[in-house]
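Dumping the structure here so I can ask a few things about it.
Excluded from the complex is one protein chain; the other protein chains are retained at their positions.
Up next, chain A:
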Amino acid sequence: MENINFGIDLGTTNSGIGKFYQGKVNIFKNPVGFRDTLPSVVAYRNSRILVGDKARELISVQPENVFSSFKRKMGSEHIYAVPAINENKTAINFSELVLRELINFVGDDKPTAAVITIPASFDTIQSNATKTAGYNAGLQEIVLLQEPIAACLAYANLQNIPINEDKTWLVYDFGGGTFDVALVNINNRELKVMDHEGNNFLGGLDIDNLMVEHILCPVLERELGIGDLWKQIVGTADSPYKKLFFELLYRAEEAKKELSIKENAFVELDIDSKFIELEITRQRFNELIHSKVIETITLTNRLLEKNSVTNNQIERIILVGGTTYIPYVKTTLQKEFDTIVDSSIDPTTAIIMGASYYAGTKTRQTNTAIAEEKEAQTMLSDVKLAYEVNSQDDEELLVGLVPNEFSGYYRITRSDGGFDTGLITFHSRFTEFLKLIPKNSNFFSVKIFDKYQNLVFEKENLVINHGIYNITGQPLPNDICLEIDDSLGTTYLEKIFRKNDILPLSKKLYKTISKPILKDSGEKLIINIVEGRAETSPASNLCIGYLEIKSEMLSANLLKGTDIEIDFEISESRDLTINVFIGAIDLEITEIFNASAKQVSPSKIQLELEKSLINVDDELLSYHPEECSPAVDKLNGVRLEIIDLLRELIEIDGDLVTDRIYNIDERKRKVFQIYDDLVRRKHLLAEIDNYQTAKMEVKESLLLKPNPRIEGLFNKVIKNEAQFLNSNQLSLIKSKTKELDKISNEIYYQEDESYINLFYFYAYRELSEYVDEKLARNFINGGEKAITEANYKELRGVINGLYSLLKEKPKNYFDDKDGTLGLK
């Protein structure tokens, strides 16, 4: 037989649900807002039923339609009139809604049986009322458990406390709105509530109010020159300070939390443009709450006296409820009762934990299979949902249609936890505007319930993309890319906008300067925007925007590493606007490039052609000189065309009238495309090979000599490997290989012996290469001695000395190379 496993804390102020599984308890988070608990509040607003945080919010607006603390009326004949729906409800009805909401926290494996906790004070009628609420919520089997017992179980189980002798525990439950204290007798693994005491109107909220009244209001009165502020706040229902009161309550609660971990907290207020800051010390806070804590101590003492229990008979006090986070509560209890005050588990979820532990030991009596079959038969199959998949609006309309005169409820939630319609009644058809998070894929879940609130339809992962596509504009025919420097001295294309993105488009990129550009040095920063394919070489694409920032335009030197902001905008008519901002030198340039005018720079074309010629020559060298193959023929053809283009470029120097430069640019792109097609794939495969070899080398070294730090670096480099290896971006793969080589180098220098080779690298140089030959000679002698004595610490010092003496320092292969464009 299966165990019940699910435990529910149906609290006066907050509720929660957990499950016992494989010896542990998992507390289910509220899918709306992802909190462990749900405020036990129900609200009716228009046609909606709201449960939890949103219901609580409406207390001040429509108090007549918001219901909280109804647990106190469980089992009574109290009738609640709900004006919004013109119906009467009972505490059982509201508890049922809270329980249904809690059951919703659980994913697919919904509970059909549960342990529900009740206060120690509940009589048989109140207990039965709780059971009725559970059955109404769809549970078929319910076991009740007293809250203090649940708390004791949570502590005993989590700490594995042996309960084999007679003990008395005190459960001190100081929550958000209520205080309860119970004496529990423990004997031979049996737990029994001996007696209890409490105050239904004493909790954390009273402490927040005290802080506002006695700490915040006096300061505000002084600073703002208002008299009797607290009285004005609470004195009338339509107080002009109502908004201020909410802010003060929020600040007080934040400060209260901070004072639980720190000795002082600062409260900052900005009221009518007046900035007020005040410090609250823990000492002052403790003095303030003293009377409230004493009130709980008095109730506790009364309970002990009633039951003739002395302080030293209490083996431990266990803490439950959020207010027990306050250190003063714990220390006062310790001082007063001189016993163990146990706060080892989260006091806000202790009851749920205990209920779930208990549920994990209780065997189910009913058959689950029959229930599931019955449920499966009633599911709706022909529900139609209509909506736009892509949207640029803040909200998108969803229409739902259910045939056959269906009446019931629907509820739509967003899976990120930020949107929830609550339960809404409908007949056959419903419409809802769904709120979207900008620039994101929004996943929704649509649920339909029959009039008894049984789930009859569920559609998960209904997706609406915001801002990703516009349904009216025209798509981009090619990628739009920015040419940037890599760390290897070459350039590559970074996508700004993707092919098929819909116009108009805008994007901001943050880059850095990749080479020093000194004022009036003749250097320049090049911003080149091309249209084409991001994975190809920059020069084979069509230039649509070209901007040079010359050194003469600079007000100061532009240093390598300086930040640069570039805004790109493409209008529906494909005009490109570039705005460049360099904060360090306060330079801002805006340029508009018209789609009909091609952007060409003879100097850049020349540079590209010259670089390519070297590459083609290098490529030809990789073939045998006598080899005749179509590839070699094509490469020779490319070579000749590049030379011809370079010649033509010289010829047109100074020609500002004819279109020849455009012709050259067109031919250049064609010839580069041919070259790209010829070699790119081959180079890519070769680079992937290099990468894999470098990766294996590091892996093997780490296997032989594990090092967590280097392993961390290694994993960082190979993260998203599939993505960059399939990117077709040669530069990207090359830079990854370089990073792996750098790691290999670091592994190599972990061995002391590696420094011997490095030493001889310096020792075998000409002495004339050193600034001070005599000192260098001394270093070399010292190094040789250190090697014979295996004194590697000394050897490292010698190497540092020799390096600093070198007139020209050797270049570090792993250092990033300066860029050619100046943009990285």
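FYI, a contact is a pair of C-beta atoms (placed from the backbone, for glycine too) under 8 Å apart; a residue touches a chain by one contact, two chains touch by 3 or more; residues count from 1.
Note that contacts and distances are computed from a predicted model.
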Chain not present in the shown complex, as UniProt names it (candidates "Indolepyruvate oxidoreductase subunit B", "SigE family RNA polymerase sigma factor", "GrpE protein" or "ABC transporter permease"): "GrpE protein"
Residue touching the undisplayed chain, where the options are A:508, A:670, A:705 or A:777: A:508
Candidates A:218, A:583 or A:810 - the one touching the absent chain: A:583
Options A:132, A:421, A:487 or A:540, residue touching the unrepresented chain: A:421
Identified contact with the non-displayed chain, of A:4, A:17 or A:32: A:32
Where the unshown chain meets chain A, residue by residue: 32-34, 45, 48, 50, 53-54, 57-58, 60-61, 238, 242-243, 245-247, 249-250, 268, 270, 273, 275, 415-422, 435, 437-441, 443, 508, 510, 563, 565, 581, 583
